[in-house]
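Working notes, structure below.
Yeah, one chain of the complex is gone here, protein chain that is, but the others are all in their spots.
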Amino acid sequence: MAEKKKTVVIVCSKGTLDMAYPPLFIASTAAAMDMAVHPYFTFWRMDIITKGKMDSLKLASVGNPSMPMPNIFGILPGMTALATKMMKGQIKKSKTPTIGELIKVSKENGVNFHACEPNMEMTGQTKEDLIPEVDDVIGVATYLDLAAEADLSLFI
Amino acid sequence: MAEKKKTVVIVCSKGTLDMAYPPLFIASTAAAMDMAVHPYFTFWRMDIITKGKMDSLKLASVGNPSMPMPNIFGILPGMTALATKMMKGQIKKSKTPTIGELIKVSKENGVNFHACEPNMEMTGQTKEDLIPEVDDVIGVATYLDLAAEADLSLFI
Partner (left out) sequence: MAEKKKTVVIVCSKGTLDMAYPPLFIASTAAAMDMAVHPYFTFWRMDIITKGKMDSLKLASVGNPSMPMPNIFGILPGMTALATKMMKGQIKKSKTPTIGELIKVSKENGVNFHACEPNMEMTGQTKEDLIPEVDDVIGVATYLDLAAEADLSLFI
């Protein structure tokens, strides 16, 4: 192959189920098109790549469910659960893959999963807390080196 | 003209009135500067280009009003209506164009409106449900081909 691969770098920052899909749809499609793909999970988005958290991703119509803090839904029990169930039903009905399936197929197609070092320091997480699909833990400078050379850089 | 036109590709994904403006301001300005502009409406943002939905875009200070699910505002009636009315008043007072006016002027300046194929499959929409300004319905791979070649690619 003489031509250089296209490179896609995606910052994944939003902490709800609905915003977990966009970066993974783009990453898995780009990998299937033989692009080099680098999703960088950071800020409120570390839950996707944290062991045991992937299946409990919730769709919030209000607020950020990955934040460990009091939430309006404590007062209105069942709301987030209901919204999440409705979206999961719609996903199943339309045969949309789950988050776990998207990560698996992305990995098989060579996607490089990166976790955010300063974020992990702030929350006290270690590499052992992350799912095995994560390739490495990188800082903002390494991200910037990748992103400034990429053909496509997105912040989602 | 010997020089190649600059190309701008914008994913429009956020489903509230306040986040409907940023991509359309950028798209209409870029088109007026003779750039080739490709907004790609997807995820929670299809309402902008769906017939009869444009005028009912609401500003939510809470949650995502384009989701068909129970909302805190069902319990606090009038909140979203009041917030939307206040923003629409501010828009009118400062002579900011409406969403409909921005789409019209963008189209006159050659903006190419794209709708998201997987999103339409998931919700059962067809091309007939969309406003006539939409040029075509494209998948993520076509978007990636456009975006990786663009001078400017944004995810809004």
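Chains here go by letter, A and B, matching the order in which they are written, and residues are numbered from 1 within each.
Here is the rule we use: contacts are C-beta pairs under 8 Å (C-beta built on N, C-alpha and C of every residue); 3 or more make two chains touch, one makes a residue touch a chain.
The structure displayed is predicted, hence computed values, not measured ones.
The omitted chain makes contact with just one of the residues B:A30, B:M46 or B:A148: B:A30.
The residue from A:D34, A:E108, A:E121 or A:D135 that touches the chain not shown here is A:E121. Interface residues of chain B facing the missing partner chain: 6, 8, 18, 21-22, 25-26, 29-30, 32-33, 35, 60-63, 72, 76, 79, 82-83, 86, 90, 94, 96, 151-156.
For chain A, the list of residues touching the undisplayed chain reads 11, 13, 42-44, 62-64, 67-72, 75, 118, 121-122, 139-141, 144, 147-150, 153-155.
Keep in mind that, in the parts below, only the chains that are shown with their structure count from here on.
Between the CA-based centres of chain A and chain B the separation comes to 23 Å, rounded to the whole angstrom.
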